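Only one protein chain is missing from this complex, and each of the others stays in its spot.
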Amino acid sequence: GGGTPGTANSENKGEPKRGGRLRAAFAGGGAAETLDPHLSNLFADAARAKALFDKLADYGSDMTPRPRLAERWEAAGPGLDRWTVTLREATFHDGKPVTAEDVLFSYRRIADPRKAFRAKASLEPVDLDASRATGPRTIEFRLKRPTAEFPNVLAAFGAYIVPKGTERFDRPVGSGPFRFVSFTPGRSARFRRNDAYWDGAPHLDELEVVVAGEESARVGALLGGQVDYAHELNPATARAHEGKGRIEIVRLRNSAMQGFAMKTDRAPFDDPRVREAFFLIADRQELVDGALSGAGEIGNDLFGKGYAHYAAGLPQRVQDLDRARHLLKAAGAEDLRVTLDTSPVAAGFTEAAGIFRDQAKKAGVTVEVRTGNKDSYWKDILDSGTLASYRSGAMPIESHISQRLLTGSTTNATHWRHKDFDDLYQRLQSTKDTAGRTALYERLQRRLHTEGGFLVWGFADWIVGTGRRVRGVARDAPANTLDWARFDTVWFA
Amino acid sequence: MNRWIARRLLLGLAQTAGVVLLVFALTEALPGDAAVALAGDDPDPARIAAIREALHLDRPAHERLADWAAGLLHGDLGVSLASGRPVTDALAAGSGPTLLLAALTLVPLVPLGVGLGVLAARHEGGPVDRAVSAVTLAVYAMPEFALGILLVTVLALRLDWLPPTAVGYGTDLLAHPAVLVLPVLVLLSRPVCSLGRLVRAGMTEALASPYVAQARRYGVPGARVRWAHALPNAVAPAAQQLARTADWLLCGVVVVEALFAIPGLGTVLVDAVAARDVPVVQGLAVVFGLVAVVLNLGADLVARRFAPRAGVAA
Amino acid sequence: MRTARTPGAPRTRLTARTGRRFLLGAAVAGVPLLIALLGPWLAGAEGPRGVSFTAGGGHRLGTDFVGRDVLRQVLLGGRSVVAVSVTATALAYLVALPLGLAAALTRRAWLEETLTRPLDVLLAVPSLLLLLLVAAVYPPGTAGLAALVALVNVPDAARIVRAGAAEAAARPAVEALRAQGETWWRTAVGYVARSMVRTLAADAGVRLTGALYLVATAAFLGVGVEPDAADWAVMVDRNRTGLSVQPWAVVVPALLVVALTVGVNLLCDAGTSTARKRDRGRKGERR
Partner (left out) sequence: MRSPKRADAETGTEGGARADAVAEIRDLRVEIGGRAVVDGVGLTVRPGRVTALVGASGSGKTTTGLALLGEYPDGARVTGDVWVAEGPVGYVPQHPASVLNPARRVGALLTDIARTGTADLPRRARRAAGRARVLAALEAARLPDGAEVLTRYPHQLSGGQQQRVVLAQALLLGARTVVADEPTTGLDALTRRRVAGELAAVARRGVAVLLLSHDLDLVRDLADEVLVMRAGRVVESGPAEELWLRPRHPWTRELLGGPGGTADGGQERGRPRTPAVPAPGPVTAPLPVTVPLPVAVPLPAPDPAPAPARDTVEGPAPVLEARAVTARHRGTPALLRDASLSVRAGECLAVVGRSGGGKTTLARCLAGLHSRYEGQVLLDGAPLPRSLRRRDRAQLAAVQYVFQDARAAFDAYRPVLDQVARTAVRLRGVRPGAAEEEAVAALGRVGLSEGTARRRPGGLSGGELQRAALVRALLARPRVLICDEVTSGLDSVTRRGVLRLLADLAREPAGPALVLITHDLDTAALADRIAVLDAGAIVEQGPAAEALTAPRHPFTRALTGSPGAHGPR
């Protein structure tokens, strides 16, 4: 697709009006849904958590952390392993102020080894036992090692601040823009404006997050005026309604990386030539057109297009079947047969797998597509198989590397384990000046581009539909960033 | 007769136990468990292990089943792995919309299916028959979602007569009957055809029989002949089909629930399976098993009633 | 007042009428069957992919969910639909018919219970679970798929067979056959099933369609045919997301499935028609 990301819609201008109730439809998780923000897993969870709670920081559209409850942060000393965070003045819905103790409680709760909260891995660098409150609104975080990108931790997915002592979330109390009214798991959650919100009270009187798992239901509800905001629409639907005047289509660019993960320690992909041949097999535009219906951009085998520190200077790879064949021959991998694991777990997966299978055939590679169970897919491909469909939501490039590409990474789906690469990353984290870090980012990415295990063929748009009267929906915020699903800035025209 | 029913009900308990066992085995045999499902796209092995321990999934399957069964004897269906809430909550929440939809579908289904079948049989081979057959079959051959989307597009979005989905209507669907029209229409579409076809088949046979000829000959009004004399001979297979339909309606109509965002038992099932939430799946299995027992018994009773000679043979 | 009950004109077998009745069914079912049969030869080579769900652009029926030419997919997609669904339905009946008949014909309560109760158990197990499990443990294959679809249909079909057979199984004709020492098979299939053939045809006719879409669901979960296979049912299922932009990708295969279903059923109707007899009965009152 074309268009310029981030252009402010003319309709988003104008004086915001107060009032009204907005209904937002998300795909949900059924009766198992909770309002515990640390358990957030789905987009619906994240949207609800965002309405009720705040994090210390959140990502801007380029994936750099922006202060939220934290007013500012700075490295305390030269080592980059002690950071001081100062909170802004904010109160929870029950009127109590947000304090350093609440932050520490929340982080310790997340890191509790007996629980398995998602953000625990992100908080791993923090030594919470050693960290302490130095004032009612200041915290000193002690880290296990120098971490130049520590602010990313504060913005981690699910790292919400809850009042100290909270264990139950039947009637959650947060510091977010909306107060809790009611919640039925798998159906709807209702919230009311928090007039005392530190970032300015929302324009809306009320917000209701409703659940509709099927896309056509969300579209139908939106078209029929039953909801005013529908999250996650299909590209085809978007094309059908874009510019027709009935609803507004918002494309959140670069929201999801799409690719294939090759196990770099297993035959045939333990040979860099085979990996490169596979990079060359992919016709990225065909994949974007076929699997994403054109709603996305092509990728260059690197994560994070459009984000801070992305190595945009590297040459774009294009399909080159002759060279691919040549490389395979050199690697002794003629008549190669590989099994490609895929699953209907994410949009475009099975489609891309089928397209890639056909592309590979032209290079003499037989790809056998194996459709796996979607509920256990991510676990299954982590250690078994050799080639698998892969995707990733938005996160800083640093997080992508630390979570997936280091020897000790917990979800290293490409089995990319190189001491020198690890060292380079550590150097990056210990480098204070931005320019130096940028150079290191470039080096890391160049390495991945030549011989990494991720074949990143595209970046999918995240498509949101809104009612015609809805204003103030951010148009350049990839999913999971600050401005995505942010309803305190939305108003009805 | 009463003994037969009693025996069947007793066997039904065993049958339900069989269903539960089978469902347990199937769910266990599925790849991954609740911990893996909870971990989702962040399958950190340590995290999965921690969840597994927290949920006691590290215990052997038979022990978990035994515990669950012991709880069942006290009327306790256990606690959902995914939400930590009692399984009965999930079932209760799901069964409201399901019961409502099932009832609203069955009420028009029986007269409609039977009526169309009788109508077609009455004009067998004629244009009316062919029209009824072709239309019902065409509707039947249309996938549910396509029909649903078509109806939504035309009736809700173009003509604006009905709400397109049940999104946001909460639990009290009955208070907004308009919301239920489209789902019921879609749910009706297929059973009407299969029921109608079976009734038609039985009716054609019966209408061509000498006993119907006798009734006609003796001046019994045509409608009475069809409904009171021919139809009883066509009901046994149709009753089975009806029981199957009711079973399907009560045990979750996944597509329609998804299409109209109605969180019934079908959605509960899909979610529970996806989450490998074994206690909830087990609870559903109990419900499904009992529903099947009762419905099958009913259908068999009807079949016996309308084939009174059966069972007499030596 | 008097009524004439004899025709003035002599009566003959109404072959022409019956022929016409068959003709309609054959015409309706003929289109999909012909496409299924000849389509693969007409399809031609695979062209380049386009953007998914677009109309035009050199594609007469637009593109499908992965950007392929819908027309080509339609031409290719009939064989597996017809083959798998017909095989699966036949297979289901191959099992269900003896089971249902045995249950209807036996006098031993225990035998009936052992035959039908396990099926009832299967009936109560959500087919979603079965499909998922098979998808997880069974290597995809068309034969396996047909078997699976058959398995899902067996309990249902067996019950209908049993219910339909109960009356016929108790007729004196069956007693006479037994007294003749007739084989079970001839009694059950040759007589009892024969006398309920209309019910069986009606049930099998609609079951065929059910089987068809189950194949599509299974394909999506990874059982049987590939999830992007050229198969009408799979096409209908997978192209649904583009229904609003590119309806042809759903409408054309769906219409073919509809035509197949309607046609086959009309043929069945014509084959088991009793109208011929009743025509005569009525004509008797014409002068």
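Every chain is named by a letter (A, B and C) in the order it is written, and numbering of its residues begins at 1.
Methods note: a residue touches a chain if its C-beta (ideal position, glycine included) is under 8 Å from a C-beta of that chain, and two chains touch if they have at least 3 such contacts.
Not measured: the values here are computed from a predicted model.
Peer 1: Let's see if you follow the contact definition: name the visible chains touching the chain that is missing.
Peer 2: Every shown chain touched by the left-out chain: B, C.
Peer 1: Could you tell me which of C:S52, C:S127, C:N153 or C:S195 touches the chain that is not displayed?
Peer 2: Counting the whole complex, the residue in contact with the absent chain is C:S195.
Peer 1: With the missing chain put back, which residues of subunit C would touch it? List them for me.
Peer 2: Touching the missing chain: residues 1-7, 10-13, 107, 167, 170-173, 175-183, 190-191, 194-195, 277, 280-281, 284-287.
Peer 1: List every residue of subunit B that touches the chain not included in the displayed model.
Peer 2: 210-215, 217-220, 224, 228-229, 232-233, 306-309, 311-314
Keep this in mind: only the chains that are shown with their structure count from here on.
Peer 1: Report which interface contains more C-beta contacts, comparing A-B against A-C.
Peer 2: A-B
Peer 1: Could you grab the centroid distance between subunit B and subunit C? Build each centroid from C-alpha atoms only and quote it in angstrom.
Peer 2: Distance between chain centres, rounded to whole Å: 21 Å.
Peer 1: In angstrom, rounded to a whole number, how far apart do the mean CA points of subunit A and subunit B lie?
Peer 2: Those two chain centres are 39 Å apart.
Peer 1: Approximately how many whole Å separate the CA-defined centres of subunit A and subunit C?
Peer 2: Comparing mean C-alpha positions, subunit C is 46 Å from subunit A.
Peer 1: Please list all residues of subunit B that touch 2 or more other chains.
Peer 2: Touching at least two other chains: 30-31, 145, 149, 270, 273.
Peer 1: Can you list the residues of subunit A that touch 2 or more other chains?
Peer 2: Counting only residues that touch two or more other chains, subunit A contributes 216, 372-373.
Peer 1: What residues of subunit C sit close enough to touch subunit B in their complex?
Peer 2: Per the touch definition, subunit C meets subunit B at residues 21, 24, 28, 104, 107, 113, 117-118, 120-126, 128-130, 132-133, 136-137, 156, 159-160, 162-164, 166-167, 169-171, 174-175, 196, 198-199, 201-203, 205-206, 209, 213, 216, 236-237, 240, 243-244, 250, 254, 257-258, 260-262, 265-266, 269-270, 272-275, 277-278, 281.
Peer 1: Which subunit B residues qualify as touching subunit A in the complex?
Peer 2: Touch list, subunit B to subunit A: 30-32, 36-48, 50-51, 53-54, 80, 82-83, 85, 89-90, 93-94, 145, 148-149, 152, 156-157, 160, 163-165, 167-168, 170-171, 258-261, 263, 267-268, 270-277, 280.
Peer 1: Within their complex, state which residues of subunit A touch subunit B.
Peer 2: Listed in rising order, the residues are 23, 25, 29-34, 41, 113-116, 118, 120-121, 184-188, 208, 210-214, 216-218, 220-221, 223-224, 226-227, 345, 372-376, 378-380, 382, 410-411.
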